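Below is the structure I would like to discuss, written out as structure tokens.
With one protein chain held back, the other chains of the complex are shown just where they sit.
And then subunit A:
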Amino acid sequence: MDEIIYMNLESSPSFLLFIFFGTVTVVTALSVIFQKNPVVSAVSLVFTFFALAGIYGIMGALFIATMQVLVYAGAIMVLVVFVLMLLSQRAETLSRYRKHPIRLVLLSVFVFGFFFLLYSALTTGVPHSDQMGKGYELTEYSFPIQGTSTVNAKGNVGVVGASTYLDYLLPFEMISILLLVAVLGAVILAKKKSTEVEQTKDNVL
């Protein structure tokens, strides 16, 4: 076990990428909970989500990586930042260390390393692209209820989609009902009561 891991430490570029994305994940997650300014926390959380999407991509879960970027780093973070702006949180000690030299050096090292990794990944291609990742070899999805039917599903997205719509059809429909209820509940909760509006109008007039 140790020999195998040691071999992979030397040979595998995806392990190096995992170390990079894991470090970014931990550092930005710590930044989320230790920053005083909530907007800086939200931006750090976006970086955490992107780094996690990178880890999913290395592991071969391409559908999950895409959904991570779309749902978490896109939709949910837009909601969070919108609410932060709506509540007008005050910024505490925002600009005190902005021009600190150590911070500039760390930032430039980070940016340089990121672009170096990006460049090397682009020039060498996707790591281990000659091997099939785990989950890719499952190109026929067997559906247990009708024993004879098998679905040809190629690639990660196809297999996940076949599993969603064949094995998990009832949870999928329930999720859609739950999202509808959640949206209605959010509108009702965030709406001002009509009596409040009338009262304020009367007070103003």
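The criterion applied here is as follows: a residue touches a chain if its C-beta (ideal position, glycine included) is under 8 Å from a C-beta of that chain, and two chains touch if they have at least 3 such contacts; residues count from 1.
Assume contacts and distances are computed from a predicted model.
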item	value
Among "Radical SAM/Cys-rich domain protein", "Extracellular solute-binding protein", "NADH-quinone oxidoreductase subunit K" or "Sulfate ABC transporter permease subunit CysW", the UniProt name of the subunit that does not appear here	"NADH-quinone oxidoreductase subunit K"
Chain not shown: contacting residue from A:Val26, A:Val105 or A:Leu118	A:Val26
Subunit A residues that touch the omitted chain in the full complex	1, 4-5, 8, 11-15, 18, 22, 25-26, 29-30, 32-33, 38, 41-42, 45, 48-49, 52, 55-56, 58-61, 63-64, 67-68, 71-72, 75-76, 79-80, 83-84, 86-87, 89, 127-128, 133-135, 137-138, 156, 159-160, 163-164, 167-168, 171-172, 175, 178-179, 181-183, 185-187, 189-190, 192
